[in-house]
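Okay, structure first, notes after.
A single protein chain has been omitted from the complex, and every remaining protein chain is retained in its original position.
Coming up: subunit A.
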Amino acid sequence: MKQRFLILLLLLPILSFAQTNGSVKGLVSDSVHDYGLQSATVTVYKKADSSLVNYQVTNNQGEFNIGELPVRTPLLLSISYSGYNDFSKEVYLDSLKKDFDFKKILLSRDTSRQMEEVVVKAVVPVRMNGDTLEINPDAFKLDSSAVVEDMLLRVPGVTMWSDGTITVNGKKISNVFVDGKPFFGGNPEIATQNLPKTAIEKIQVYQEKDYSKQDISNTEMDSTFTMNIKMKPEKRKGFFGKIGAGLGTDQHYEGDMTMQAYNKKTKLAIAGNLNNTNKTIQDVREAIQNNTFRSYNRRNFGAPNANAGGLNTVHYFGASLQHNFDESTNSRFTNSAEGEYNLRDSRNNQLTNSTTIQNLTGYTITNISDRRNTGSSLNQSIDAGYENRKQATSFSTKANYSWNNGQSSSEGNTTAFRNDTVMASRRRNTSAATSHSSSFNLNGYFNNNDYDEGINKKSFSTNFSVSSNNSESNSNQTSRFESFLDSIYTQNTDRKYHNENSNFTTNIGMNYNGLRSLLFGNYNFWNINIGLRNNFRYNKSDLNANVLELDTLTNTYQVNEALTNINSVVNIEDRPGISFFKTISRTLSDRYYKSISFRTDLQNQFLYQKNTSTLSYRNLERSFHFFTPSSSVYYNYNRFNQYNLNIGLSHNSSANAPSIDQLYPIVDNINKYNIVVGNPDLKSPLSNNFNFNANYNTQRFNEKTTYTAGLNLGYNTFKNSISDSSIFGNNGSRTSYLLNIDGKRSFRGDVNASASFRINNKNMLQVRYNGGAGGSHAPQYITTKKQDGDFLTQLIYTQTRNQNHSIHVFYSLTDLFNISLGESINTNNSQQVGTGKAVLKAKTYGTNARFTLLVPKNFTLSTNVNYLNNISAQSQSEEATLWNAYATWRFMKMKQAEIKLSVFDILRQNRNITNFANDNNTTGTTITNGIQQFYMLTVSYFPRRFGGRTGRSGSRRSESGEQRQQRPQQQFRQQNNTQRGGGRR
């Protein structure tokens, strides 16, 4: 695999292009008053197919000098400037005369009426209009079926990362809007891979405040970058979708149907999917993002989910409707309602094999288990929401009702070995269950900003949520436990559980941000903002459990008095606090901006807990309070047009009261390998969390390379953490007693770095590295029975360490091919400190490669290989190579039809393998069956129309006709902008 990688790297430099070293220059001037026309657009086209070769905007003196032009090719130079007649002239450069000087080119004023149709061939691809970067689609000559993404791949400064992220001049785009509003759920691909380039007027990129933040502490870090795709006015309604069906070997099938329709105010999406190929469709958004028009998508949507456990069959139907009550295209304001319905019928068939190893003081216990699960469920849900955001107030509410019927059955065998050799015990269990549940959720917020005088006296925000769940389940569980080392411990259990649960939770939060003005009036208190906050939470859960147990003597089911109970628990939490916030910033125009923000929240947490139960030992009433402060410092340094650096350091603390099931659990001994016994003396654990992060990115306008780097460090400590004291029987059974132990801590560090190099207009290379390391230190007691019969109790510390590194290289030659290679390593260690036990290590190596060939035209060949090698704690190697291949052919004039041949898992090796290392000194490997080799032939059709029914439909109109139609409007706009651009303060 590594060799392959090297070969490809060596190949890269060979993939350069024909000689382009000609140039043209000249001076564009007003014919009457003879002065240089600045910002006139000079564009060079290939004469043969009028494709854009290069362009330039004239400088302050009206001059231009365009290089990188092909020689021995007939070219057309065209100059346009608003209010003037166009100029165009043919140029032919050859090796003897590579540089041509036009000298002075006089443009004459256009004396005809302004609004008359003027054919202008040149437009500026990218320009800054004030704070907004504007991308003009008409400047990019592409195939008539091209979508927005095809264009973005060619825009200087825009990087489409191979993981789906979009950055513009190094800044990550957080939102992609269409006409100022999220487009069908807001996933960028739904807009960029569906909307045809020809339907777009322009794309704007700008910075805006994060309106979802409800707090007083808006800092530089809270602002986000938005990309807004502005549709041409006549294209602001249309529909697009996909209908596809596929049949495969081994009775595999899939069917897709999505349809999205939109107009200025309303968006409707309908989606359906039937498959038994492990495609997991949860909601409308996922269904439509799996079925975008662009034939090549970077994230490999729509392929079977190789990580899904078992074999799954899904029948899905969903619909969503979004309606804006006004036609405003301003993303700041909204007044909209939305609704969604989802129905999902799924069946799952799963085989799981797992091995876990646990280090005890004198020996190890290895559990080997296999398990077979079958299940089916029918889920339905209805969502409704309303949002209204105005200049000073915003209100949002969302409601959801869902209901679910499920059935499942499983059987499993577990065998426990002592020191890998001596069989200690065996358990066989079966379970059959049916359940139905329903839940209702309502949540929302209301914010009021009193921004009229900048004094915030009436500035507050509230949020609320109510949720109610009801569920009922019946299950029958049997267990046969055989102990080989301790013969008294053989046990058969056969129980019927009938549980009825109901749960009600409500949460109300309030923030008041005007305390400073209220206390000090006009005095601004050294610019320290003060906020008051309170969060109230009420929760009640009721459980009615009926447990019947088979009495082997009478062969009848008798009530199990220990487990049958009615329980009701009430938790009330209130968290009042006061917060202080201050920002100090320094600017030196054209040089730097720096700011540092401090924030501290002083909060107290009051908890009240009451439990009533038919089991008398579980009746209790308790209350607690904790002081849980949090603080943070953020630093931002922005060197203009060079780089941006953000550093943050934060601390927070929180406490949790032990739950009734930790204090007085109902001990169910059906699973001998894990019996939990509570502890009524448990204290509340208090955690302190520290986090440090740093981000760096270059910020050079129109630069060809972009670098970003980020670092994140986290450290948590726990006081009175709830750990356990486990007593292990000879046969591997385990009983845990919960208790408080200090000294638990964990850390986590992540580094990510990425670089993108645009070698020229078509060649792009991206490199990404993600790395992380984490670890924990957790104390616990272990009690084992020694050979002489005595019990030995020992305090041990489990140390876990895990690391993951991945490097990803992506190279694309637009329109020809792209290739990505990745290598990842994950390691997990677990070690007992103080017992001299050997370190348990598990490693996973992953290598993946993906290659997509896009020639000949309309034909896409793509293949990906994913090789995994898992080395478990016992040094056993588990390997699996998943190799898939796809061939896609697009046909019809607008490429609306597709035939696709897929081969999944050519090598018939797909399995899901995971390694883990837990705090309680356990490491293990789990292997689940996955879907294996099949061939499938899929036929799809993409119905699309953008623009009204009258006249020729947008998608069928030729590119040049499109441009001519739009010109006058555009010209006028451009002209306004030029003037405004210069005059911004």
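Everything that follows uses one rule, which is that a residue touches a chain if its C-beta (ideal position, glycine included) is under 8 Å from a C-beta of that chain, and two chains touch if they have at least 3 such contacts; residues count from 1.
Simple rule for what comes next: contacts and distances are computed from a predicted model.
*Asks:* Which of the following is the UniProt-recorded protein name of the chain this complex doesn't show: "Magnesium-chelatase 60 kDa subunit", "6-bladed beta-propeller protein", "Spermidine/putrescine transport system permease protein" or "Carbohydrate ABC transporter membrane protein 2 (CUT1 family)"?
*Replies:* "6-bladed beta-propeller protein"
*Asks:* Among A:Ser95, A:Gln391, A:Gln558 or A:Thr793, exactly one should touch the missing chain; which is it?
*Replies:* A:Gln391
*Asks:* For the chain that's not shown, point to the residue among A:Thr421, A:Asn522, A:Ser616 or A:Ser875 touching it.
*Replies:* For the chain that is not drawn, the touching residue is A:Asn522.
*Asks:* Return the single residue from A:Ser82, A:Thr334 or A:Ser687 that touches the missing chain.
*Replies:* Checking each option in A:Ser82, A:Thr334 or A:Ser687, the one touching the absent chain turns out to be A:Ser82.
*Asks:* Looking at the full complex, which residue from A:Gln38, A:Asn263 or A:Asn443 touches the chain that isn't shown here?
*Replies:* A:Gln38
*Asks:* Even though one chain is hidden, which residues of subunit A still touch it in the full complex?
*Replies:* 30, 32-38, 59-62, 82-83, 114, 130, 330, 333, 390-392, 451-455, 522-524, 526, 586-591, 640, 975-976, 978-985
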